[in-house]
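Removed from the display is one protein chain of the complex; every other protein chain stays in position.
The chains carry the letters A, B and C, assigned in the order they are written, with residues numbered from 1 in each.
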């Protein structure tokens, strides 16, 4: 297999950047990206931010860290400011605003040439496979606490 | 073609109800409905609410009411309270909270046996095909104003 | 909860019909339904055909019939003949062509006013949660064998 160095994006200072291409699948008949599809981009950004912090969904799910756990989105505030179109290259910027064993708060922006298209404030909680509240194992939480952003929010 | 009477849901008092089935496509590996897919359910609810009010995306887009216009989501506040699973029958309840020629505010809930799973406050604006702000034609706005809810918000 | 009589479509003779509405989510910037989204419609048709035969994904998955099993698509031949557009009402027609304990062959058409838009021949196999070949329990297979179509293929 070829090596794909930037596939999970990059940690830059206390934020994470992931490049996302707009394909046919992302657009709708009005000519722009369908609003719900930005949530897919945002989730890719969060997953790859966690990945570069050393936290992997498959390891959490298969119980590599103790009992099986997963993240679930509990709340989102979304602002759609400008549209993206087919073939655009976007970037998802992710910052971890707060982290406890039970809950992460993240601030995210989808950018096109540094112009913000979508802003999101996201609350994710830790749950068991049957949906009950759980807590992150201490070593996992420690990895995340190192990455909590000192900024108020994303640029732009 | 067979007749499918409830395909666009039902207007009940000043709210709209649409039934939605959970299929494979809606779930993720954690066993429940993927959070972004509730936005697809919510958009189906809004589209069918508008349809039963006599407002159709295809007519707005092809200029049946004057210049071509479409709705775009400008902001959403989302609360995910409980998960849905494969084969579940859900209902999307939609209420129109405020309507002006430029902007609609809607309150929506995804319910499972009357228990709220997801709540959403949605702001949609009227735009031209190139994304500029536009205003609804008066007859279209009139259809919507008849349907503005007197309630504070959705049940539950 | 309201009653939604046609939500799972209807068994008509030895075929099944499901109504599907085209929403924003289904279209792409070229103005028509994105080709991969017809596979979602087809899967809804197969799921609801099975449902009306008395076979439920959640019961297969939770082991109500013995060991946990699921269906997986093994092969598909697809022909895209004409496009569908926003607000269209389509119907998915599903026929079971062959059924064994290990494998189902289905013939499906997506229709718009009885005109075929997409044709699909589908092979689905029975697997365990870790992906190994499994066999349907006899009572489940019996339910399906009653529904094998005597026709060569779908109408149109």
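Keep in mind that, in the parts below, contacts are C-beta pairs under 8 Å (C-beta built on N, C-alpha and C of every residue); 3 or more make two chains touch, one makes a residue touch a chain.
Everything numeric in this text was worked out from a predicted model, so none of it was measured.
A.B. asks: Any idea which of C:10, C:35 or C:135 touches the chain not displayed?
C.D. replies: C:35
A.B. asks: Just name the one of C:7, C:52 or C:73 that touches the chain not displayed here.
C.D. replies: Checking each option in C:7, C:52 or C:73, the one touching the absent chain turns out to be C:73.
A.B. asks: By the contact definition given up top, give the residues of chain C that touch the hidden chain.
C.D. replies: 29-32, 35-37, 39-40, 43, 61, 70, 72-80, 82-83, 129, 131
A.B. asks: What residue numbers in chain B mark contact with the hidden partner chain?
C.D. replies: 24-25, 27-32, 34, 36, 85-86
A.B. asks: Since one chain has been left out of the picture, which residues of chain A touch it in the full complex?
C.D. replies: Counting over the whole complex, chain A touches the hidden chain at residues 1-2, 4-8, 10, 12, 17, 19, 21, 23-25, 40, 43-44, 47-48, 51, 56-58, 61, 85-87, 89, 91, 111, 113-114.
Keep in mind that, in the parts below, only the chains that are shown with their structure count from here on.
A.B. asks: Since chain A and chain B share one sequence, what rotation angle in degrees maps the C-alpha trace of one onto the other, as a multiple of 5?
C.D. replies: 180
A.B. asks: What is the distance, in whole Å, between the centres of chain A and chain C, each centre taken as the mean of its C-alpha atoms?
C.D. replies: Those two chain centres are 34 Å apart.
A.B. asks: Between chain A and chain B, what distance separates the C-alpha centroids? Give it in angstrom.
C.D. replies: Taking the average C-alpha coordinate of chain A and of chain B, the gap between them is 26 Å.
A.B. asks: Got the chain A residues that touch at least 2 other chains?
C.D. replies: Those would be 29-32, 36.
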